[in-house]
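Reviewing the structure listed below.
Every protein chain but one is kept in place in this view of the complex.
Entry: subunit A
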Amino acid sequence: MKRNIPQEIEPLKALQEFTSARIAIGRVGTSIPLKQSLDFKLAHAHARDAVYSVLNIDHLRESLTRFELPVLHLHSQVADRRQYLQRPDLGRRLNQDSLDQLRDLTTVSSDIAIIVADGLSATAITENTLGLLKELIPLLTTSNYKLAPITLVEQGRVAIGDDIGYGLKAKLSLVLIGERPGLSSADSLGVYLTYKPKPGLTDEMRNCVSNIRPKGLTYKKAAKKIFYLINEAFIRKLSGVELKDNDGLLDAH
């Protein structure tokens, strides 16, 4: 099959070195050439598949055994993806089974609760959780932070970490969550840090380290940044806007 040849692409091509934006893609008539149109569709397909991806709990459990921490499996009040997308309020709360599970635990207090939630991309969790934790957990244990059991949460939003961190009597919660997939990044992991987690907190109480993935913020750099934020949070006994505003270092990757 003879493919459409984009017109006049060459003079503009040189500009592509300066940005990953879809510039200089040519035109057929006034429309986008077929190759570029299909490239876009494929990227969107990856993003859509990521939104509907599901956590492989058994596989995650298995890969986390190396850290020698108990692993809990919890679920939000959301029934399915369609509801998850329309009812963020339900994704922020644990269902009754999960609340019972937490209540029945004889938890002693800890410093940090690591919570892994699917968010908007279970793909991001599957691909990046182990890599990040392999860098981060040794930093934490070396500094003698006491870690709570790791929790895996299905259909969870960021704020579900407040209920869990509180239930686990942790001083700080660290929520690893799949971010909203972009067209060029369906596998981006975000980490939200909240000091003194408890039900009802709002987002200005948190700090976020975003875009964690091999082609974005690397595991090593992300772990370093998170570790720095945790130390600061424990020293200053707070997290959120105030923690961010007082340190220009945080913006340097």
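The working rule: a residue touches a chain if its C-beta (ideal position, glycine included) is under 8 Å from a C-beta of that chain, and two chains touch if they have at least 3 such contacts; residues count from 1.
Methods note: contacts and distances are computed from a predicted model.
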Name under which UniProt lists the unshown chain, selected from "Sulfate adenylyltransferase subunit 2", "HMP/thiamine permease protein YkoE", "Ethanolamine ammonia-lyase large subunit" or "Glutathione-dependent formaldehyde dehydrogenase" | "Ethanolamine ammonia-lyase large subunit"
Which of these, A:44, A:146 or A:236, touches the one chain of the complex that we don't see?
-> A:44
Selected from A:20, A:65 or A:106 as touching the chain missing from the view | A:20
By the document's definition of touch, the residue of A:180, A:196 or A:221 touching the omitted chain is A:180
When the complex is taken as a whole, what residues of subunit A touch the one chain not shown?
-> 7-8, 10-12, 14-16, 18-25, 27, 29-32, 36, 40-41, 43-44, 47-48, 50-51, 85-89, 120, 180-185
